[in-house]
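Every protein chain except one is present and positioned as in the full complex.
So that you can tell them apart, the chains are marked A and B in the order they are listed, and the count of residues begins at 1 in each.
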Amino acid sequence: MKRKFSIVSGLLFMHLLLFSQERRYDVVFDLTGNDSIVQKSLLRWVDGILKANPAANLEVVMYGQGIDLVTNAHAYRPDLITSLTAKKQVTFVVCEQALKNHLLDKTDLLPGIRTVPDGIYEIISKQADGWGYIKVAH
Amino acid sequence: MKRKFSIVSGLLFMHLLLFSQERRYDVVFDLTGNDSIVQKSLLRWVDGILKANPAANLEVVMYGQGIDLVTNAHAYRPDLITSLTAKKQVTFVVCEQALKNHLLDKTDLLPGIRTVPDGIYEIISKQADGWGYIKVAH
Partner (left out) sequence: MKRKFSIVSGLLFMHLLLFSQERRYDVVFDLTGNDSIVQKSLLRWVDGILKANPAANLEVVMYGQGIDLVTNAHAYRPDLITSLTAKKQVTFVVCEQALKNHLLDKTDLLPGIRTVPDGIYEIISKQADGWGYIKVAH
């Protein structure tokens, strides 16, 4: 009897876990391209999600050519990037390996951009934490 | 002893859950581009999966330029879209925000197309439900 109750409790708990996970709005965006339409779409989505979901957690991970979005030299709408990085619900993250491949360092990035040693590992870690994953490409 | 048995039962149950999940063929496709090769590939995959896996559940979520696939004005192979939407295993879903951005409304879509307020939330909800995720792009 106790055993059955334990299993039922476990199931209920797992269900709650799954259910609460569905209610979260946690997304990691994977950006590797520098197409301006793709960049523009991404920024519109991030902005729109934050306005509609104040509790959302968004992270944009950039590697490959995706880093152009947040470099001083190539940033599309640096003003918007800066206003978004000021919010605690969104983080822009650049892969340090990608920086090195482009002969850049952290000083070439807009203020407030985080870096990680490995962008792909950052993405799959978020996936393992239950975050949604959206590849930004078209 | 009872406790050990509870834990073992829990583990077995979790294993069954994970195992049965692997046997499902539930996929959410993320389409944001309107490239004709990409559209053609997607429709061939959906058609092929349904023929080989009658129990599959497929959902194609369109936002950004991806909505062209199912608009009256731009649809690629509207005949095939209509025959696929008639099957209960496949759903075509358009983001209402994307419709608005393109100055369109539901009457501009082929018959049988579902809409949701937020395409990205639709996708991450399916992911949280254990559906596979395939970004359609090349």
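Criterion: a contact is a pair of C-beta atoms (placed from the backbone, for glycine too) under 8 Å apart; a residue touches a chain by one contact, two chains touch by 3 or more.
The structure presented is a predicted model; accordingly, all values stated were derived computationally and were not measured.
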Check your understanding: So that we can see where the missing chain sits, which residues of chain A does it touch?
Key -> 2, 5-6, 9-10, 13, 30, 32-35, 64-66, 97, 101, 118, 120-121, 123-125, 127-129, 133, 135, 137
Exercise for review: Spell out, residue by residue, where the missing chain touches chain B.
Suggested key: 2-3, 6-7, 10-11, 14, 18, 21-22, 24-27, 37, 41, 44-45, 48-49, 52-53, 130, 132-135, 137-138
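What we mean here is this: only the chains that are shown with their structure count from here on.
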**Study point:** Chain centre separation in whole Å, for chain B relative to chain A (CA means)
**Key:** 22
